[in-house]
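Please see the structure below; I have some questions.
Note that one protein chain is taken out, while the other chains of the complex remain in position.
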Amino acid sequence: MSDIAAGNEHHHHHPFLQHHFEDLGQQHEASTLGMWMFLSTEILFFGGILCAYWIYRVMYPEAWALAAHQQNALYGGINTIVLIISSLTMALAVRAAQLGSRTWQLIMLFTTLIFGSIFLVVKGIEYSMHWHEGLFPGSHFTWHEHPALAQKVQLFMCFYWGMTGLHALHMVIGAGLLLWIIGRAWRNDFGPEYYAPVEIMGLYWHFVDIVWIFLFPFLYLIHGVHHG
Amino acid sequence: MADTHHEQLEHAPHSHVTGLGVYFAVFFALAIGTIVTWYASTIDLGMWNTPIALIIATIKAVLVILFFMHVIHSTRLTWVVVVASFLWLGVLFVLTFADYLTRGWAMK
Partner (left out) sequence: MTTATLHDVRLSGATTSRNYINDEYGALSWLLTKDHKRIAILYLLSISVLFVLGGFFAMMMRIELLTPAGDLLTSDTYNKFFTLHGVVMIFFFLIPAIPAVLGNFLLPIQLGAKDLAFPKINLLSWYLYMAAAIIGLVVIVTGGVDTGWTFYTPFSTQYSNTHVFGTTFAAFIAGFSSILTGLNFIVTIHRMRAPGLTWYRLPLFVWALYATSVVMLLATPVLAITLTMLMIERTIGVGFFDPSLGGDPLLYQHMFWFYSHPAVYIMILPAMGVASDVVAAFTRKKIFGYRFVAFSSLAIAFLGFLVWAHHMFVAGISVYSALIFAFLSFFVAVPSAIKVFNWTATLYRASVSWQTPMLYILGFIGLFTIGGVTGLFLASLGLDIHVTDTYFVVAHFHYVMVGGTVMAYLAGIHYWWPKITGRMYPEWWARLAALLVFVGFNLTFFPQFILGYLGMPRRYHAYAPEFQVLNVLSTAGASVLAVGYVLPIIYLVWSIWFGRPAGPNPWGAVGLEWTTSSPPPKENFHETPVVTWDAYDYPAMMKAMGETQNV
């Protein structure tokens, strides 16, 4: 376990301390800062398409409200709650790692994964419904109410599918990462002195949740049409 | 300079363990916020519908950032990164909208 380079003294290494860091504290700070840097790029990434969405929303408010009315706010709302629950369990998983409890880490991480999967299933159901209603933009697009606004409703749908699609892609990647973290938690890798991977997993997961927190009102809840 | 395992622990991350109560309180706030924002969208508030939805979403996001993502206990550098990211996004929004919103203006 101890590492001897030319002229170096013995180090009683924590097995997960990387050589180029002085100590675990520095490594932890670097990891979390690195993940925050990555999240800042994601803020700009999603922010870009959100900016485009808002430009058109301001330009075509009627079409936007009409298009949002085509969404199923119930499914969207369920998914919002599902993600919020998964965020809670993810935060509790990080807490469990900080406290060194392998059991609770696993319970919370698995629960997070389950709720994330529920989200994806519900999303899949929604997508399938939209597809059969002819609301996928392109040659399949068929929508006959309000012909004057049809093209702009199609434009909205480009954003709906694009934004939720990118979000879902991030969820899938998050699920994959969760599996990896679960594997490491299973091997009892984490404890009070080393839990950075769980923490940065949490940061990623919470970010994906935040994106949905904005997407839900933007894509499902635009007032302007009679709601049932 | 050999660090014993004990000394290594002293250089370990100084972590604040958030209490369960805080996490659950935030969770309930988020759930309630979701219900409120859904309800607000069903009633006609005129020009206030959009700002209210935005405000509620922002509050929810801030709660997640501060408590679930531990920013409230994080270093100042982390705060700077978070704030700067949204500020930069703000630049994109403001200057792009500056074009679109002024296109209709006639030259005097």
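As written, the chains take the letters A and B, and residue 1 is the first residue of each chain.
One rule holds for everything that comes next: a contact is a pair of C-beta atoms (placed from the backbone, for glycine too) under 8 Å apart; a residue touches a chain by one contact, two chains touch by 3 or more.
If you're wondering where the values come from, they're calculated on a predicted model, not measured in any experiment.
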Going by the touch rule at the top, give the shown chains the omitted chain contacts. A, B
Which of these touches the unseen chain: A:Ser128, A:Gln151 or A:Asn188? A:Gln151
Just to verify: which one of A:Met59, A:Ile78, A:Ile107 or A:Leu120 makes contact with the chain not shown? A:Met59
Among A:His19, A:His132 or A:Arg187, residue touching the chain not depicted: A:His19
Considering the entire assembly, which residues of subunit A contact the chain that has been omitted? 5-7, 18-22, 26, 29-30, 33-34, 37-38, 40-49, 51-52, 55-56, 59-60, 63, 137-139, 141, 151-152, 154-155, 158-159, 162, 166
I need the residue numbers on subunit B that touch the omitted chain, in ascending order. 77, 84-85, 88, 91-92, 95-96, 98-100, 102-103, 105, 107
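We adopt the following convention: only the chains that are shown with their structure count from here on.
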Which bits of subunit B are touching subunit A when the two form their complex? 1-5, 8-9, 11-15, 17-18, 20, 23-24, 26-27, 30-31, 34, 37-38, 41-45, 49-50, 53-54, 56-57, 60-61, 64-65, 67-70, 74-75, 77-78, 81-82, 84-86, 88-89, 92-93, 96-97, 100-101
Per the contact definition, I'd like the list of subunit A residues that touch subunit B in the complex. 9-14, 17, 22-26, 28-29, 32-33, 36-37, 39-40, 43-44, 47-48, 51, 54-55, 58-59, 73, 77, 80-81, 84-85, 87-88, 90-92, 95, 98-99, 192-196, 199, 202-203, 206-207, 209-210, 213-214, 216-218, 221-224, 227
